[in-house]
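With one protein chain removed, the remaining protein chains of the complex are shown where they sit.
Then we have chain A:
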Amino acid sequence: MISARGLRKTFGDFEAVRGIDVSVRPGVAFGFLGPNGAGKSSTMRMICCVSPPTGGELRVFGMDPAQDGPKIKARLGVCPQEDTLDVELNVYDNLYVYGRYFGLPRAEVKGRIEELLDFVQLTDKAKAKVDDLSGGMKRRLTIARSLINRPEILVLDEPTTGLDPQARHVIWDRLFRLKQAGVTLLLTTHYMDEAEQLCDELVVMDQGRIVAHGTPLGLIRDHSTREVAELRFGVGEHESLAAKVEDLAERIEVLPDRLLLYSDDGESVIEAVHGRGLTPAATLVRRSSLEDVFLHLTGRTLVD
């Protein structure tokens, strides 16, 4: 569906995307996980044919965005990072005028709107002005709008950033259904839980480069241990205490507010820490997540 080789994007002399290789197969939910400024949106915009690549090769549906932009766009759904809804029009009209841009007959657009409003649970808001919708509802409306042309690929740039947990779960549920219906999903996020929940395959992006590629579980297996023991000591003590415990784990990360000890058996790490006469203010054993993968690969946390 999508293939990129050595894809690059520069703005002036700033390199936002520095040569990435990606290949997305049909029906897959493919994620780009990375912190602010990693180049996720820049990559999405190139795929959506609204940003000409500076270098490398890009094919969407086997076509070149530079040549066949409109043809590609006819088959894409786009949910941009920042809302582009017409806040002065109501929910229904936003969908209606957009459907017409794709050359769909009026009656058919109307039919699709009913289905889509139902799908994103906004049927009773059809006549509401966009201004009066909550953030989660606006996002769902944007998703509905991006589906009006029944796209083969749906591109979602940070679909749930800024939403409360409940609103996020509603959106995840809808995206999950789309995935089951066979729509190829391409999404960016800086939430590891979102990536874990939704993506079959993902790349970790940092400073314009892909630093890892795999399934969520595969990435965790390859780049982290099964469990993590988190130790909290007093403020400022973590740096100095790290040396005393680092031999207890396969790997250690020092964060300003805690120590992370990577091991396949977290409980016994904590016992051993206590055995050395150290008494952390709080301890926690958890499974490794993509956050740990990211920390390991880049030395930085995803969300700051």
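Note that in this section a contact is a pair of C-beta atoms (placed from the backbone, for glycine too) under 8 Å apart; a residue touches a chain by one contact, two chains touch by 3 or more; residues count from 1.
One rule holds in what follows: contacts and distances are computed from a predicted model.
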Which of "Xanthine dehydrogenase family protein subunit M", "(2Fe-2S)-binding protein", "Cysteine desulfurase" or "Transport permease protein" matches, in UniProt, the chain that is not displayed: "Transport permease protein"
Touch with the omitted chain, as defined above, among A:R5, A:R25, A:R100 or A:R287: A:R100
Listed residues A:L58, A:V78 or A:V91, member touching the removed chain: A:V78
Chain A residues touching the omitted chain (full complex): 11, 48, 50-52, 68-71, 73-76, 78, 80, 82-89, 93, 96-98, 100-108, 110-112, 114-115, 118, 145, 149-150
